[in-house]
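A protein chain is absent from this complex, but the other protein chains hold their places.
Chain IDs A and B follow the sequence of writing; residue 1 opens each chain.
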Amino acid sequence: MKPAAFDYARPATRREAIELLAGAQGEARVLAGGQSLMAVLNMRLAEPALVIDITGIDELHYIEERDGALCVGAATRQAELAAHPGLAERVPLVAQALPWVGHFQTRNRGTVCGSVAHADPSAELPLCLATLGGEVVLEGRRGRPRVVPAASFFQGVLTTDRAPGELITEVRFPLAQAQTQYRFTEVAMRHGDFAIVALAAAIRGEQVDLGVGGVADRPVVRTLPAGDGLDEALNEFAWALGAEDDAHATAAYRRTLVRELGRQLITEARPC
Amino acid sequence: MLKIEANDSHRVTLTLNGRERSGNARPRTLLSDFLRHELGATGTHVGCEHGVCGACTVRVDGVASRACLMLAVQADGRRVDTVEGLAGDDGPLSDLQAAFRRHHALQCGFCTAGILNSCADFLGRERDPSEAQVRDMLSGHLCRCTGYTGIVRAVLEVAAQRREQRQEERDDV
Partner (left out) sequence: MEALEQPAAAAPQGEVGRSRERVEDDALLRGAGRYGDDLAVPPGTLHAAVLRSPHAHADIRSVDVTRALAVSGVHTVLTGEDVRNWAAPFPVGVREPMEHWCLAVDRVRYVGEPVAVVVAEDRYAAEDALGLVDVDYGLLSPAVDAEAAAAPEAAVLHEGVGSNVVSERHFHYGEPEDAFAAADHHVSLKVRYPRNSCTPIECYVVLASYDVAAGAYDVSANFQGPFALHSVMARALQVPAPRLRLRTPADSGGSFGIKQGVFPYVVLMALAARKAGAPVKWVEDRLEHLQAASSATNRVSTIEAAVTAEGRVTALRYDQLDDCGAYLRAPEPATFYRMHGTLTGAYDIRHLAVRNRVVLTNKTPTGLNRGFGGPQVYYALERLMQHIAATLGLDPLTVIRRNLVPPEAFPYRAPAGSLLDSGDYPAAVELAERDGGLAELRERRDAARREGRYYGIGFCAAVEPSISNMGYITTVMTPEERRKAGPKNGAVSTATVSVDPLGAVSVHVSSTPQGQGHRTVAAQVVADVLGVPFESVTVNVELDTQKDAWSIASGNYSSRFSGAVAGAVHKAATRVRDRLAGIAAGPLGVAPETVRFAGGRVHAGADDGSASMSFHRVAGAVHWAPGTLPEGEPGGLRETAFWTPPELAAPDEGDHINSSLCYGFVFDYCGVEIDPVTGAVRIDRYVTLHDPGRILNPQLVDGQVRGGFAQGLGAALMEEFAYGDDGSFLAGTLADYLIPTSMEVPEPVILHMETPSPFTPLGAKGVGEGNNMSTPVCIANAVADALGRADIELPLTPARVRGVIGIDEPEPPAGLEPAAAPRGGGSGLRASDSVTMPAPPETVFHRMLEPATLAAIIPGCHELEATGENAYRADVTVGVGMIRARYEARITLSELDPPHSLRLSGVGESAMGSAEGSARVRLTALDDGGTRLDYDYEAAVGGKVAAVGARMLQGAARVIIGQIFTRLAAELGGGQPSWWRRLADRLRGLVGRGGGRS
């Protein structure tokens, strides 16, 4: 299990990285935390001609509040976000979800943007981003940066709206809203595994935005009634996700968790 | 910007356990292979090469990281600490190592180096960890021999010892 040969570049600036990526005609891969990419390279499930290491780009290394969102640059690690002062108040959903993302050791290197770029249908951060209605900032060689809503960014298994020549420079998590409660839960085979079903909820009064990961081929979010009609709405949502069987869980099990855990998550949060 | 062609070998210089070391690596050379086979630091083990088992965990600039998921060239100019550096060259075992020994926290010892490195980083950040936190941190490692009990006990004991030591030091002041 050793990677195939590739050229390596460590740009110092965002601009350099984008130039390289755009010039590589789809034959380059961005190396961020490497917690997904390196495993794939080691297994030779990908043999890119060029690997562009963005970990040394200081200008992409930030966590900032801007225009009602917490903006996280592409060189920022998951552990850094988890340790960000005030995260639990500013973006409580992400604060709750981060401990579920892999392990202490993988969060130390894995980046927030890398997880979003990778678009694993079970991943927690894309689910949070979709549930909160966040955005992804993409920069290519030409034109202005594209700001893509999470809703249209995630398109399928490991498939996103990012063009091969574009770099994700930042993701934006909307800040917590007043009178809204945020809840996250997940069922996985073991602690730190990818979710069989992950649920993220933003509950405000009679409405809830419920995001589901691990079931469809991408995170899917629906606005449901939080009180009357919740069961019917959850059932319809569960079926609409098109769950499938895999080695660890059946489709019926996944739908059941959406219905029953979804109900638990929402009703337990409501009274307070 | 640093650029290295696929088949070129690059001189990688890093500070390994406090000492400057260098060797040749191509872009695709994994840090785990570089440490073991180029620098001869075979204390770092490899159990999966896909980031799950944790055996290869080293500290890069102090932070516990999978060496199998890093390229050697990424460690150029950095500080890398491995199991070999935990006790001085000829010195006694560190508190953590000694606690592992006392609590029978290892059998075959293959997973141990990685676990020690994670614990070293973790205990530097968490001074008063609960058992749940320790178990959570350890869940990034697979040990097939011990059932983890001895490991958990050793880590909690070291945390307590260090707390006491700090208290004593404060009392002395």
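Keep this in mind: a residue touches a chain if its C-beta (ideal position, glycine included) is under 8 Å from a C-beta of that chain, and two chains touch if they have at least 3 such contacts.
These numbers come from a predicted model, not from an experiment.
Student: Please identify which residue in A:Gln25, A:Gln177, A:Thr250 or A:Thr267 touches the non-displayed chain.
Tutor: If we include the chain that is not displayed, A:Thr250 is the one touching it.
Student: Pick from B:Leu86, B:Ala120 or B:Ala159: which residue touches the chain that isn't shown?
Tutor: Here the residue in touch with the unshown chain is B:Leu86.
Student: For the chain not shown, which residue from A:Gln25, A:Ser152, A:Gln177 or A:Thr267 touches it across the whole complex?
Tutor: Candidates A:Gln25, A:Ser152, A:Gln177 or A:Thr267; residue touching the omitted chain: A:Ser152.
Student: If the hidden chain were put back, which residues of subunit B would touch it?
Tutor: The list for subunit B reads 26, 28-29, 36, 41-50, 52-53, 55, 82-84, 86-87, 93, 97, 100-102, 104, 106-113, 116, 134-136, 138-152.
Student: Tell me, which residues in subunit A touch the chain that this view leaves out?
Tutor: Here the touching residues of subunit A are 1-5, 29, 36-37, 40, 43-48, 118-122, 130-131, 133, 149-159, 187, 189-194, 196, 209, 211, 216-223, 231, 233, 235-237, 239-240, 242, 244-253, 255-257, 259-261, 264.
Keep this in mind: only the chains that are shown with their structure count from here on.
Student: How about subunit B: which of its residues touch subunit A in the complex?
Tutor: Touching subunit A: residues 1-7, 26-28, 30, 33, 49-51, 54, 57, 63-66, 68-71, 73-74, 118, 121-122, 136-137, 139-141 of subunit B.
Student: Would you tell me which residues of subunit A are touching subunit B in their complex?
Tutor: Touch residues, subunit A against subunit B: 1-12, 16, 31, 34-35, 38-39, 41-43, 49, 51, 53, 55, 79, 99, 102-106, 108-109, 190-192.
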